[in-house]
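This structure is in structure tokens; I'll ask about it shortly.
Omission of a single protein chain aside, the complex is shown with its protein chains in their original locations.
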Amino acid sequence: MAMRPTIPVKPTSNVGELLEGMSKTGFQGRRLGESVDIWSRMIQDRECTIFLGLSGAMIPAGMKECLISLVENHYIDVLVSTGANIFHDLCEHFGVRHYLGHHHVDDGDLFSRGIDRIYDVFAYEEEFRSVDQRIADFAAGIAPFKGSSREFIRLAGEWAIRECADGRSLISACVRNNVPVFIPALCDSSIGIGLVMARRNGISVDVDQISDADEITRMVEGSPSTGVVYIGGGVPKNFIQQTQVIASIHDSDLGGHAYAIQYTTDAPHWGGLSGCTFEEAISWGKESVSSPRTQCFCDATIALPLVTSALHAKALKRKGKDAVSLCLPE
Amino acid sequence: MAMRPTIPVKPTSNVGELLEGMSKTGFQGRRLGESVDIWSRMIQDRECTIFLGLSGAMIPAGMKECLISLVENHYIDVLVSTGANIFHDLCEHFGVRHYLGHHHVDDGDLFSRGIDRIYDVFAYEEEFRSVDQRIADFAAGIAPFKGSSREFIRLAGEWAIRECADGRSLISACVRNNVPVFIPALCDSSIGIGLVMARRNGISVDVDQISDADEITRMVEGSPSTGVVYIGGGVPKNFIQQTQVIASIHDSDLGGHAYAIQYTTDAPHWGGLSGCTFEEAISWGKESVSSPRTQCFCDATIALPLVTSALHAKALKRKGKDAVSLCLPE
Amino acid sequence: MAMRPTIPVKPTSNVGELLEGMSKTGFQGRRLGESVDIWSRMIQDRECTIFLGLSGAMIPAGMKECLISLVENHYIDVLVSTGANIFHDLCEHFGVRHYLGHHHVDDGDLFSRGIDRIYDVFAYEEEFRSVDQRIADFAAGIAPFKGSSREFIRLAGEWAIRECADGRSLISACVRNNVPVFIPALCDSSIGIGLVMARRNGISVDVDQISDADEITRMVEGSPSTGVVYIGGGVPKNFIQQTQVIASIHDSDLGGHAYAIQYTTDAPHWGGLSGCTFEEAISWGKESVSSPRTQCFCDATIALPLVTSALHAKALKRKGKDAVSLCLPE
Partner (left out) sequence: MAMRPTIPVKPTSNVGELLEGMSKTGFQGRRLGESVDIWSRMIQDRECTIFLGLSGAMIPAGMKECLISLVENHYIDVLVSTGANIFHDLCEHFGVRHYLGHHHVDDGDLFSRGIDRIYDVFAYEEEFRSVDQRIADFAAGIAPFKGSSREFIRLAGEWAIRECADGRSLISACVRNNVPVFIPALCDSSIGIGLVMARRNGISVDVDQISDADEITRMVEGSPSTGVVYIGGGVPKNFIQQTQVIASIHDSDLGGHAYAIQYTTDAPHWGGLSGCTFEEAISWGKESVSSPRTQCFCDATIALPLVTSALHAKALKRKGKDAVSLCLPE
């Protein structure tokens, strides 16, 4: 075995250069650097469909522009998110802001002042309530509706653009760039609050979670190759991972995702799916044995701006996928 | 301020005594000890409805008997779970076993031998596949079905008991003890795999997630007081937490859950809902300002056996709640 | 490969039974259970010298009685500690107490009231200062002194017993049971503060750290077999681990520690010695390839009371080692 020496990384003002330098070092710095290379390879593999799993309060934490940049450059093809991220994104679309707060405060006092806290980010409860109501009204407007969360979110995105054409949001970027958005646990969020309000008013709206699992699996079945990037874990990670298990029922040669990246603050030794390694996923057939893969233990509010900037700087050209190549139902 | 001194805990063979001793010490040992006291108070508060949120691979990790004990003693009234836990529980009900494995192995080799790994627990993929198929068949048997995950899981539990009367499982214990089970992200699990298989065969089954959010909120609205216990975080935690937000739309005096416990390996500083403090929840109105509450940072496979044993040893008597007092629809 | 199934652990009021039950489950609960078995084997191996590495604020956190129990039952032969633990232990010996506090407080207010905080434990700064001064006086009393921290701590323990015969402390238990105590970074603690005070007063006291490394290595060299138990990581872990590296300079057949247990809240993926696996240690020759070993990720304030209680309940008889068998210099 010819061993390659590590190369101490030198300070440099260029993000891409710095991350490349870090990929020759050790520990999580190396992993972060390697992830840029793996993502770049996904982007350059024309046959690959790239799924992004998004969890954690990424929109409140100010990650919107990084995510929009990924969508606009077609560095992801499909988004699977928690409901909360898209709710907060809709809020921002409609001009509701998040604020610089602090985590060490008197929360009883915040409550009495109508301020909600997300670690060190603040927001006004009343503004969130008004968006809940807008979502309930939107649901009434599309009723009767039955379909997957992907269809629901696409309609919601189109509505948001109509309501507020200059709103800056991830959801509007996804609509404009034909990036389907799945929210497998939609009612576990403030969007679900709006839907319960609608339902209690007799509005006929059904978000069909079986369709979600069916549709996303068809994408995997129809794609020559798949790559996955997970911001955190949770439902988005498991939901994307399990597509390979479902798909292999009918085609046992699929062999798992071809590329894999996760940025997480969880750890494998707690035994949960959120923190499990891609090696564990290989045993299930969710990942290919030979996949380029890395799991980087780092807060996504650090990893995402860095990696997005490094990808951006490479200026890799990639075409978005259309509905047909994503096997979307008409 | 009169400060009370810590009292160094002495070794003792009695779990209850030991945990009580730990509640006079510091750090997470104290938290674990305090949680027994808080849970006991919930149990003894006749007006309190107790919600358990369950995430992480608790059934594969051998926590079934502890959970069954909680259900049979009516130390919880409502269960909100990930789908995976109930899937693995169904497997165990039907005699499928989990095995003592190791986390540091060659996963490619496991894959080729048909063994799935969950950290240090092994299982046979083929056996899981056969249960997927059984679930698909069950779905066909109840079609056409439309209802909440609670209704679906109750039917599944009754079916499992019919199929295998001596199966030992959490789901059958819940059915027998009238403990409703919600799985807000049902299709994000192998149960979802069975449902996709059924759907692709033209079976009409719909699991209505808006009903889930509506039903569980009615329970909170109809209960004089609520207590929450979270094993891990994820969707189960958020789903139970948000009930207070929905309920307060119509009744702004609700004031949040009255008791709260979480066992978690996450941390507040990552900003996610899974690891956030109950203090943060106060700012949102999800927790009462004055609630007895504790967040204990500990793997649930350690916390749960200990706390369950300590509760068990107290032999507190508590009656289960019926469908009417839980505000269940007929 | 015949796989052994997991066995779900049942609630029981007996700590030993519970931990044995946990050893048949998964994740960190299993590890905790396994550690009891491994420690029992060390205890029953007459040739084994057992080293305990102690870090983290274990005395302030109320772990004193558990540690004393280990010493009095001869379940450890040698203690390597941070200075802080022995300082706080001396404080308790002299009647200074720690108090039940809270971590979410106004620390500026505590400061103005002379209260020091250790997470959720409080103490009076003035009382600590008085013990600093007592240590400086003690140092003056033994001057001129030059020797290892082991000798210094033994003298300090004897002095503490003289000063306060009924003081209850780990240090006095160690003196009474001939358990040598090393503090490799003695001046990195309030004991060091006392020593600086003495030095500035012209007192001639030298704590010779090279002797520490020399003496403890001789113990390893002279012992047929060694076992290690780490409460946390830090200097105590590395200091014990490196003995095998030094010892192997003269005897390359030593082959590493024969048994190993760590309770830690660190993680391997950060790359530090505190959280590294015993597998990594094997590559260095610090651990035997075939050693029974387990690394349990758990706060020691939970693990220690449990494991100590389980060991206590087994009532294993073990004789302490004398100075000759520990290769102590005269």
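Some observations on this one:
The letters A, B and C name the chains in turn, as written, and every chain counts its residues from 1.
Criterion: a contact is a pair of C-beta atoms (placed from the backbone, for glycine too) under 8 Å apart; a residue touches a chain by one contact, two chains touch by 3 or more.
The model shown is predicted, which means the values in this text are computed figures rather than measured ones.
Considering the whole complex, the residue from C:8, C:26 or C:56 that touches the absent chain is C:56. Only one residue from C:34, C:89, C:151 or C:266 touches the chain missing from this view: C:266.
When the missing chain is restored to the complex, the residue among B:28, B:73, B:149 or B:189 that touches it is B:28. By the touch rule set out above, chain B reaches the unshown chain at residues 26-28, 104, 267, 269-271, 297.
The chain not shown here touches chain C at positions 55-57, 60-61, 84, 103, 107-108, 110-111, 115-121, 125, 129, 132, 184-190, 192-193, 195-197, 199-200, 205-214, 217, 232, 234-235, 238-239, 242, 245-246, 249, 265-274, 276, 279-285, 289, 299, 301. By the touch rule set out above, chain A reaches the unshown chain at residues 3-16, 18, 21-22, 24-30, 32, 57, 60-66, 69, 97-101, 104, 118-122, 279, 297-299, 301-302, 304-306, 308-309, 311-313.
Definition applied: only the chains that are shown with their structure count from here on.
For the pair chain B and chain C, the fraction of shared interface numbers is greater than half, so the two copies use mostly the same residues to meet. Inter-chain spacing, taken between the CA centroids of chain A and chain B, is 26 Å. Inter-chain centre distance (chain A to chain C, centres taken as mean C-alpha positions): 45 Å.
With centres set at the average Cα position, the gap from chain B to chain C is 37 Å. Chain B has residues 57, 60-61, 118-121, 279, 299, 301 in contact with two or more other chains.
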